[in-house]
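Sharing a structure, written as structure tokens. Questions coming.
Yeah, one chain of the complex is gone here, protein chain that is, but the others are all in their spots.
For reference, chains read A, B and C in written order, and residue numbers begin at 1 within each chain.
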Amino acid sequence: MKRFKFIFSVLLVSIILVACGSSTDEEGSANENSNLDSTEQKEESNTVNIEKTELNMALSVDPDGLDPHRTTAASTFQITSNIFDTLVTVTPDGEIDENLAESWGISDDGLSITFELREGVVFHNGREMTADDVKYSFERLKDEESPRSGDYANIAEINVIDHKTIEFVTDSLNVELLSNFAYPWAAIVPEEAAEDLRNHPIGTGPFKFEEWVPQQQLVLTKHTEHYDPASLETVNFKMMPDVTSQVSALQAGELDIIAVNGDLVGQFEGNPDYTILENRSNSIQLMAINTEHEALADQRVRQAINLAVDKQALIDTVWWGYGEEIGSHYPTMLKEYIDTNSVLSYNTDQAKALLEEAGYRDGLELDMYLPASYPAYVDAGQIIANELDAIGIKVNIEIVEWATWLSDVYTDRQYDLTVVGHTGRLDPYDLLARYHSENGENYFNYSHQRVDEILTLVQEEQDDAKRLDLYQELQQILAEDVPALYIQSPITLTVTASDVAGYTSYPIDIYQMKDVYFTNK
Amino acid sequence: MLSFIVKRLISGLTVLFFISIITFFVLRWMPGDPATLSLGTEGTPEKIAELQEVMGLNLPWYQQYYHWLQDLFSGDWGSSYVFGEDVMTLIIQRLPVTLLLAAVSMVIVIPFAFIIGIMSALFKERWVDYIARSLMQLGDAIPQFWLALIFLVFFASKLGWFPVAGYVGFDNGILASIHSVLLPAIVLAIGQVGPLIRIIRSSMLSSLEQDYMLMTQVNGLPKTLAIVKYALRGASIAPLTIIGMQLANMLAGAILVENIFALPGIGRLLLMTVEQRDLILLQGMLIFVTSAVVLVNILTDICYRLANPMIRFGGNHE
Amino acid sequence: MMEKLLQLEKVSIDDGLGRALIKNASLTIFQGEFIGIVGESGSGKTLTVKSALDLLPDHLVITSGVRQLLGKELNGLSSKDKRRLIGAGIGFVPQNTVVFLHPMIKIKHQMIDAYLYHIDNDKKQALKKASDLLEKVGIKEPKRVLNAYPKQLSGGMQQRVNIAMALMTDPKLIVADEPTTALDTVVQRQVMELFNQLNQSEGVSILFISHDLKIVKQFCQRMYVMYQGEIVESGETHEIFTNPKHSYTQKLLSLIPTLTNLSMDKFG
Partner (left out) sequence: MSKLRQHKLFSLGLFLVLVVISLCIVSFFYLPQDPNVMNTINRFQSPSKEFLLGTDQFGRDILSRIMISSRYALFIGLVSVFLGAVVGIVIGALAATANGWLETILMRFIDGLMAFPGILLAMMLVAVLGKGLWNAVIAIAIFMIPVFSRLTYSLVLDQKNQLYVKAARSYGASKSRIIFKHILPMILPRLITQFSASIGSAILIESSLSFLGLGVQPPNASWGLMLSESRQYMLTYAYLAVPPGIILMITVLGFNLIGDAWNDSIVSRRMAE
């Protein structure tokens, strides 16, 4: 049966691909702490409520197990980031910060990195953590059962220098090496508990695993010996797939934190009992175009499709305006982002003209596949289909289960159009690599010579400014060539009871519950 | 009696055999074989072939079926892709919620249906009957998922009489536990009450029309005695026959209701299993659920026999 | 003048849709009489008797006529009083032996209910009486029969139980609706002997409905002949048999041998 677990975790590799946008789904709340609707004053004036230390938060899906080395599901890392620590961590602003490692140094050739570990860190089972645990953890992350092994194949040697010092030696230069130690899957685990991390995780993190009843709840309790102890004693994650239930439960005081859709914000607006947090997210949503389709191979047809869609109206309708229009495959919050919205802006006449020019005066028929588990994508797809109909492209919609979508659309690329989302990472290369004509995840079947060149160059380029230029050039090409209709970079909405403070979001998909506390209001 | 039980068990086993065949083939015919599905975006033809071999998917169907049955009987029901847990463990974990839901719902339905059904039969064509039959008709016609949504918004969310979602375990007290499933149980009950009232009413009516009721009249027995002792006795058995069906209906209702009320029961697990194509778990659950229905049918048949001297001693002459 | 136990005068019954089922039937039974009603299936024999015992199905309507039972006018009584009057004063032995006994209640409970209610609320006493009566109707193991369900008994046994049950309240009149149908000839004879004995030695009046003219001829003192809902002839049995006036009666009498063989029909 072990084999099955492995297989399934491999399946979930793909889940990282479509992460947000679902009405009932919190993956993809990889956010920057740029609360548009800020709550800072409140946090200043209120003091920590030491009586109230139990927090209830809604999750719409169960985690895919709790072993961070054996899954790629965002739903797992949202929880395991509280149970396990990593060597370094990422701040809400996207900076790398110390965690289990207090300091680090990179060799001059850029090929090896040495970490000095924090003293006195103990696992939840009471044993002290040493450099050997770090070595074991990375070996486990690299072994064949790990879905991330490819990402860490570059690490050639792991050398324990003393019990608090460890060195990683890599094969080739990777300019974003350090970020690889900040992801929640680079968690440090104790060897003795490795067998059953999936159901009984043991780490060094600020919270201990208490109980998990699938589809019901998952309970964490405070790890008192953590170097930066949490304020909360208990965190209950309640599994509630239905938004209506979540909202009602928050209103009934059964929950303290939920994620909501734009239409529900109105329920809480102007109510002093709740705080609404709006966060830009490190993710984008798009309609992918299969460029191998006879008509869609023609750039003019793709451009016509882009011109036919009123993106802002689409965002207003499906996401209630909570999203930032994009013109290329890049989230607005990342520093490499350039605004490409004006490259092709909504113009149906121009769209019709282009279509005619391409030889499709009498129209065109395309098949669109939409993933059933993501209502927002289903809605967006219907609206786009409606708009394409107006320029003479007839779209047949088929709504498919996620599993079917993965196999038929994503893997076999048997589709013309599909609406989906992509989550970002800390390293822009990871986000864009799929546009390389040879890349296995290039489900657009996209092939562009200059794009391939850029994607090769950018890996070796050590000069930050030049790299930035390359990334921006790439964004520009995608905006003009339209391998996908880029829709928006979503803004996630979180509503908390107003006595909840310290809840922030991160550019990678994690929740840090240790900073959350209740105030005396 | 013993021979009847043996016969009934054999026929039950035959039913289970057909169920296993249906389940097996339906799941084999599902698009995307388990190996391809499991590998997702990582699937290459080689990897898939390798995995198919490991999973035994390249064997002829009868061998696959045989192996599957073998595992089933040896208690190895496999483990879920999604939860990584043993199928049996998962089912047993979920069962109490659904059982409690079904039990509470039954506790509401049975007395209500009996009272309404009997009154409706006794006061046939009078206002009690009209009300009862209207209730019955409405109960049959209201889509349960719609009712669940409306109840959720109105009673739980707006009025706050019930928890909005989720199940409270027994360790928080049995009353809290019941309270947490009460609203969904009422929704289920409304869906169940129609058929039950109908059968109680009609069996009561037919009992009232039996000649033995004439006998009580000729013997001058008071009406209440005649109804309680004679008519009711005659009418009490027929409802037993639909218990198996009611159970199946209730499980079907639970799929929708548990999902809307976020109750971690069998129904919710089932829908998730279908949605996520957790084939091993789905297989296990289908076998479990249908076996439960078959078993309940067998038990009610046996009880029916025991409770009904008409059949128990029947057949020796005509 | 002997006491009139039952009297119908010009009773007409309608099926609720305006079709007359019984037209102007008049019938009288005095104490100690053994009376027969004959007629073919559907002639209205059972219906006439049921109307006298207030047992008509709801959808049938008595359109006219007077019904007197044990000296009381039925129409003037409340339904409760009617039940009491009939229950205590009249025993009814039905035609269809299977359904008249409740299939799910033990014989003893069915037998003693009327006694407990009308005579004496003493269960022991009632059981003893039930046991005695069963013995009297020729059942050798009354204990076993009392504890049995109807299905465990043969048809003949069930009919004896019915008779014993009819006797539980010491009625003055027993109405027997084709009590020997579906019984083999030996049992048939025993049952008829029993009725005869009750009539002779205990003075119980018997109203006997049958299409079996031979039996009627043998046991009944007086008889009524029904045809298509009407009583076409009545009088002393031997007189009718020797000198039938109505053409239907004449035809009926000429068919005696064949009629007795046709005992399969289930409608009265």
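By definition in this document, a residue touches a chain if its C-beta (ideal position, glycine included) is under 8 Å from a C-beta of that chain, and two chains touch if they have at least 3 such contacts.
Just so it is clear, the structure is predicted and the values come from calculations on it, not from any experiment.
> Check each of B:M88, B:V153 or B:L232 against the chain that is not shown and name the one that touches it.
B:V153
> Which one, B:V87, B:A121 or B:V293, makes contact with the chain that was left out?
B:V293
> With the full complex in mind, choose from A:S146, A:T170, A:S248 or A:T423 the residue touching the hidden chain.
A:S248
> Under the stated touch rule, tell me which residues of chain B contact the chain that is not displayed.
11, 14-19, 21-22, 26, 29-31, 124-125, 137-138, 140-143, 145-146, 149-150, 152-153, 157, 209, 245, 248-252, 255-256, 270-271, 274, 286, 289-291, 293-294, 297
> Which residue numbers on chain A touch the omitted chain?
Residues of chain A in contact with the hidden chain: 23, 242-244, 247-248, 261, 263-264, 266-267, 313, 316-317, 372, 375, 378-379, 382-383, 385-386, 397-399, 401.
Rule of thumb we're sticking to: only the chains that are shown with their structure count from here on.
> Relative to the centroid of every protein C-alpha atom displayed, which chain's own C-alpha centroid is closest?
B
> Give, as an integer number of Å, the spacing between the C-alpha centres of chain C and chain B.
A distance of 49 Å separates the two centres.
> Nearest whole angstrom, what separates the Cα centre of chain A from the Cα centre of chain B?
Computed from C-alpha means, the inter-chain centre distance equals 41 Å.
> How many Å are there between the centre of chain A and the centre of chain C, using C-alpha atoms for each centre?
Measuring from centre to centre gives 89 Å for this pair.
> Residues touching two or more other chains, restricted to chain C: which are they?
Within chain C, no residue touches at least two other chains.
> On chain B, where are the residues touching two or more other chains?
In chain B, no residue touches at least two other chains, as defined above.
> Okay, in this complex, where on chain B does chain C touch?
Listed in rising order, the residues of chain B that touch chain C are 210-212, 214-223, 225, 229-230, 233-234, 237, 308-310, 312-314, 316-317.
> What residues on chain A touch chain B, complex-wise?
1, 3-5, 7-8, 10-14, 17, 62, 64-65, 198-199, 213-217, 238-242, 244-249, 251-252, 254, 372-373, 401-404, 406-408, 410-411, 440-441
> How about chain B: which of its residues touch chain A in the complex?
Where chain B meets chain A, its residues are 31-32, 35-43, 51, 54, 78-79, 81-85, 90, 93-94, 149, 152-153, 156-157, 160, 163-167, 259-262, 264, 268-269, 272, 275-277, 280.
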